[in-house]
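For reference, the structure I am asking about is given below.
In this view, the complex is presented without one of its protein chains, the others remaining in place.
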Amino acid sequence: MDHTPILIVLVPLTSALLIPFLAMGGGRFARAGLLFATAGSLLCSILALRASLEGEVLSYHVGGWPPPWGIEIVIDPLSGVMATLVSFLAVLAAFYSGPYLSGWTARRTGTFCSLFALLVTGLQGIVVTGDLFNLYVFLEISSISAYALLSSGGSKAIVAVFRYLLIGTVAASFYLIGVGYLYAMTGTLNMADMAARLPETSDSPVIVVAVSFIVIGLAIKAALFPLHGWLPDTYTYAPGPVIGFVAAVMTKVSAYALYRILFYVFVAGTGPREPLLLLGWASVIAVVAGSLMALAQKDVQRMLAYSSIGQMGYIMLGIAIGTPLALTGALLHVVNHAVMKGCLFMAVNGVQWRLGVFRVCDFAGMGRRLPLTMAAFTVAALSMIGLPPTAGFFSKYYLALAALESGYFPFLAALILSSLLGAVYFFRVLEKVYLSPENDEETRDTSELPFPMLAPILTLAVLALLLGLFNQTVVTELIQPGLPS
Amino acid sequence: MEAETLSFVNYCLAASLFLIGLYGILARPHLVRKLMAMNILQVAVIVFFIILGYKSDATPPIVRHGDETPIARNYINPLPHTLMLTAIVVSVSTTGVALALLIRIHRRFGTLDESELMEKLK
Partner (left out) sequence: MQQIFQRIAWLPFVAAAAILFYAARDLPTIADPNAPASTHVSPRYIESAVAETGAANMVTAVLADYRAYDTLGETVVILTAGLACLLVLGAFTPARSGPTEKKATPYEFGSDIVDATSRLLIPFISLFAFYVVVHGHTSPGGGFQGGAICAAAIILVRLVRGRAPAFRLLPTYTVAIGSIGVLVYTGTGLVSLFFEKNFLDYSGLPLPFHGGHLREMGSLSVETGVFITVTAVMVLIFDVLTMGSEE
């Protein structure tokens, strides 16, 4: 009996429960517990992914009850890839957090690590579930732990996180009421069962309203323009290991949930058209506006936050267009962006942690002070702009092809424009890093970042290159099996 | 009132409550009022689910003493109630965390009004 589907969620959960006890023995046991949690989840995700790639979709009935009476966990290639992505980034973030947490009391470390493990639990729970209400529950688990973790960055973070809390709860309530409408019309909460029963309800305005609510709710969580207001402040003031993980993963998981609902619950193409149209136009604006606003920032982390808004626009664009080519681009970009943004945020936060600087002008001469970190930053930045052979080029290529194929020329123009803008604001930073002389400050610490922080950054940069070089394999082996047939 | 109109009025009330909560979050500058509006929003969703489960001439979902074979027609649908237990718990938890954040904000800045906060954050 294969229990890996449920273990993907249970390993981080049980670890999170044990970490407060481990912390009583000292902070390093708590950190070890966190590493175990994330590594365990990664292992189970990889096993489940391999099993699902060999042919059958894994379906796990929790409690022994068959769906739709019980809750079902579904591992198909797509959820397997997402689960592996989330846990892989979690392992790296757990590693990265070591130096950051070293000054904290054992009790605070324990609480932090426990909440981090619960965040991973929540995200994995969203990724593997096959039940709409179960998704809401795990969405809330990940949200509440994220609120707490993101607020540990100081007083500005607290205000930003309070706003995020309000908006996030509104988003979850929108999602829930959308599910309620769907439940009223079909009588079930299981995704596969609902997919079977929806065609009978035909064109009811209730379904359109329900899908609109769900799209709005998940779009808020995914920071799609114009619902992105919570993101810049929250990302700018958040502490290092948290933001490296959250920025890379949380919005993507919401985008994945949206994709699941639009293409699996509504068997591809039968859903209402209007929300998708709205989504498409919002994403186009997001792509351009995100890049424009990133250009105007002086704070590097804020610049990356606005860049994330633009990138989420790409993913949503792919989902909105809906053709297999577009979906391939969107899903590939989910993986690529998680890797690239994770690397960027971790690098920038490392600089901030080591040297206390966060503005572009203060990055002058970093190329000599922190050569490895900045090399990784450069690779990730080139990938974000979209230069071959890095990963970013290929996902944009697929999206551009899809836009061309479907005749949506404004989308294509937006893609090209935002890539050019991206080149401008990233090269601005790179120019300061490599070509400017250092500021005449007392050199506080000229050495490179400590190994636990450096290793994840370098790993992600290398991965960005590898995903680009081997993108054919990635697309055919991992992404395309996950598309709706 | 016939059942259709009554049903329509009920759904409209739930929707109105939802929109009132949403308006409160967006339009009120004081953070505690925003929190209260958030609670109203969540209650609206809870109310909506619960009214879905009702059946005419049915009793609450506990098997009556001596009823050997319960028939679905005679009992209210238990599923929305279960789901809303979860939603209420989530609502309470979120309110708890929000209050903790508010206490931190108040200690640090001395005010809970959004416009004043924006001034102090500059």
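So that you can tell them apart, the chains are marked A and B in the order they are listed, and the count of residues begins at 1 in each.
Criterion: a contact is a pair of C-beta atoms (placed from the backbone, for glycine too) under 8 Å apart; a residue touches a chain by one contact, two chains touch by 3 or more.
As the structure is a computational prediction, the values presented were derived from the model and not from experiment.
Undergrad: Going by the stated contact criterion, tell me the shown chains that border the hidden chain.
TA: A, B
Undergrad: Could you list which residues of subunit A touch the chain missing from the display?
TA: Within subunit A, the residues that touch the unshown chain are 1, 3, 6, 10, 13-14, 17-18, 20-21, 24, 60-65, 68-71, 107-108, 111-112, 114-115, 118, 121, 125, 131, 133-134, 137-138, 140-141, 144-145, 147-149, 151-152, 158, 181, 183-189, 197, 204-206, 208-209.
Undergrad: Across the whole complex, list the residues on subunit B that are touched by the chain not included here.
TA: Against the left-out chain, subunit B lists 3-4, 6-8, 10-12, 15-16, 18-19, 22-23, 26-27, 51-56, 58, 60-63, 69-73, 75, 77-83, 85-86, 89-90, 92-94, 96-97, 99-101, 103-104, 107.
Note that in this section only the chains that are shown with their structure count from here on.
Undergrad: Using the average of all C-alpha atoms in each chain as its centre, how far is it in Å between subunit A and subunit B?
TA: 29
Undergrad: Going by the contact rule at the top, pick out the subunit B residues touching subunit A in the complex.
TA: Its residues touching subunit A are 18, 22, 25, 31, 34-35, 38, 41-42, 44-45, 48-49, 52, 80, 83, 86-87, 90, 93-94, 97-98, 101-102, 104-105, 108-109, 117, 121.
Undergrad: Could you list, by residue number, the parts of subunit A that touch subunit B in their complex?
TA: 133, 137, 140, 144, 147-148, 151, 155-156, 158-159, 161-162, 165-166, 169-170, 172-173, 176-177, 180, 183-184
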